[in-house]
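Note that one protein chain of the assembly has been removed; the remaining protein chains are unaltered in position.
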Amino acid sequence: MTSQVLYQEPIEEAIASLETWIDNHRQSNLFREYTFSSRSLALLLLQKDPSLWSALKQDEEQCREVEIVLTVAQNKLEYPVNLAIAQTRQQQARRLESIVLQETKRTQTSLTETLHRFTVNPLTGFPLLVVILYFGVYKFVGEFGAGELVDRIEGFYEGQINPIVNQITAQIIPWQSLQDLIANDYGIITLGIRYAVAIVLPVVATYFLMFSLLEDSGYLPRMSLMLDRLFKSMGLSGRAVIPMVLGLGCDTMATMVTRTLETKRERVIATFLLSLAVPCAAQWGVILGLLAQKPAALMVWGGLITAIFLAVGYITAKLLPGSSGGFYMEVPPLRLPKLRNILTKTWIRMKWYFWEILPLFIWASVFIWIGRLTGLFEMIIRGIEPLVAAIGMPPETAPVFLYGFFRRDYGAAGLFDIQQQGLLTGNQLVVAAIVLTLFLPCIAQLQMMIKERGLKTTIAMVLFIVPFAFLTGYCVNLGLTLLGVNL
Amino acid sequence: MNALSTVTIGQSQTVVHLATDQQNVMRKLMALGIMPGSSLVLEQRFPSYIIKVGHTRTALDGETAASIFVE
Partner (left out) sequence: MNCHQCPKNNCTNQKSPGWWKLFRKTPRALELSSQDAQIALVGMPNVGKSVLFNRLTGIYVTVSNYPGTTVEVSRGLAQIGEQNVLVIDTPGMYSLVPISDEERVARDLLLKTSLTAVIQVVDAKNLGRMLPLTFQLIEAGLPLLLAVNMMDEAHRLGLKVQQKALAVELGIPVILTSAALNQGIDELKSALAKCLPSERVAIPA
């Protein structure tokens, strides 16, 4: 027999009467599917377990019976029933721990302890946060991943693979239109796979590598506690820091992880901000690459997106009813990450990501092909050209916004192509980058939003995001023109 | 009875009271081992409260920490 915890007298009395009551109702709909013992179910009822009580409430008679038992017990106790129960367990646990756990030496301040202090002390912690973001995100992912790596892989792809593909297709497929499906400017291999492999993958890989490192070292919870106050102003808590940082890698993954947030309100705000103002790695990586030569343009883009993130968060928090959940988080010890674990994790995430986006990129190529063949695309592009012109863009960018609908990063990658041709001014680049960042999330993220938040909420968010993105683009363009700024 | 906002940092304290009428806050604190009778060390207050119970560190915001009273 296993040892049971004995609770205070009034609680044991309540358990006894509830146990009898449960045993009598064991076959009812309420308890039939439960595997727990009657004693355990009685304790759950006494602790006001939300799901058991909501089931119980369907029958007012039953509900009253249980409530009476609970009230009788409560009146005899000094503390609330659930606190009394927890205390008894805790005392028993502590007693048992003192029997079975021996501390042989006093722990002295170790290196990890010193490091921990360094990460959470405001005087050192905030500068450290900035340093990590600068080197980890900007230098490593931005300059190395999105700059160096993309340049090389892209250069190799365009220089070595595309000509061969074009040549082979030209030889084996006699029809020009079918050749265009596979090769040439918009082909599956020359455009779809090239975007995925040469532009998106290097950025995402470097970001996930960096994220895994932060994850395994135990730094992320420390980041959460450092940023809790800032996030509170947006109706979120420090808990939302992890999804947001993950969102800078992949918004789809991040939307799924918003599940760890406590209140529905927090989850809605986090999902909304992720889809509006948190660009994924592929997207900001490409944008960083685009704007790298123009530091002022980069500052305008970064500053504006951050400002929108904070302002929209602040306003949403004011408008949405309810309060933000409290912040509590265990802070695990700092650990030296194991290289193997980091590589495995990065690999798994990349694999997931790659297989998630590759079909979309291929489909996009196919749609573009069909669209161009039937002239449908021309029509749509014609249709959005005035819109594009309104935000000061050359007509060549219209397709980019159309592609951006398939995936935000696909749009960004298209922008990359146009910029390579030298068609855009600094102002136009900034406006396009801003609109594409704010614009609709990719299809995968939309699916995840519907799954996690429901169709209605998702539609409401989309209905806000699309006009907002273009309106912001319009305002920025107007502002820059009026001020006579040339970035 | 003292609020956490007034106690000395780095000294062991015994919890005497949890002043909250929110079930969830209460449950959270209990789950983290913070309840009357348990001892804790306050490590810092800004930007978040950090509390150590046994070998466990927990970060809390000001409002949650305000419900903890020590001897």
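Read from first to last, the chains carry the letters A and B; within each, the first residue is number 1.
Here is the rule we use: a residue touches a chain if its C-beta (ideal position, glycine included) is under 8 Å from a C-beta of that chain, and two chains touch if they have at least 3 such contacts.
Because the structure is a prediction, the values reported are computed rather than measured.
Peer 1: From the list A:N341, A:T374 or A:Q420, which touches the chain that is not on show?
Peer 2: A:N341
Peer 1: Any idea which of A:L30, A:L115, A:M256 or A:A460 touches the chain not displayed?
Peer 2: Within the whole complex, the residue contacting the unshown chain is A:M256.
Peer 1: For the full complex, which residue in A:R94, A:R229 or A:K294 touches the chain that was left out?
Peer 2: Hidden-chain contact among the options goes to A:R94.
Peer 1: Determine and list the chain A residues touching the chain excluded from the picture.
Peer 2: Against the missing chain, chain A presents residues 1-5, 33-37, 39-40, 43-44, 47-51, 82, 86, 89-90, 92-94, 96-97, 99-107, 215-218, 220-221, 242, 246, 250, 252-253, 256-257, 259-260, 262, 329-330, 332-333, 335, 337, 341, 344-345, 348-349, 351-352, 355-356, 358-359, 448.
Peer 1: So that we can see where the missing chain sits, which residues of chain B does it touch?
Peer 2: Interface with the chain not displayed, on the chain B side: 24, 27-28, 30-33, 53-56.
Keep this in mind: only the chains that are shown with their structure count from here on.
Peer 1: CA centre of chain A versus CA centre of chain B: separation in Å?
Peer 2: Distance between chain centres: 30 Å.
Peer 1: Per the contact definition, I'd like the list of chain B residues that touch chain A in the complex.
Peer 2: Touch list, chain B to chain A: 18, 23-30, 32-33, 35-38, 44, 46-48, 50, 56-61, 63-64.
Peer 1: In the complex formed with chain B, which residues of chain A make contact?
Peer 2: 48, 79-80, 82-83, 86-87, 90-91, 94, 116, 120-122, 125, 221, 224-229, 232, 237-238, 262, 325-332
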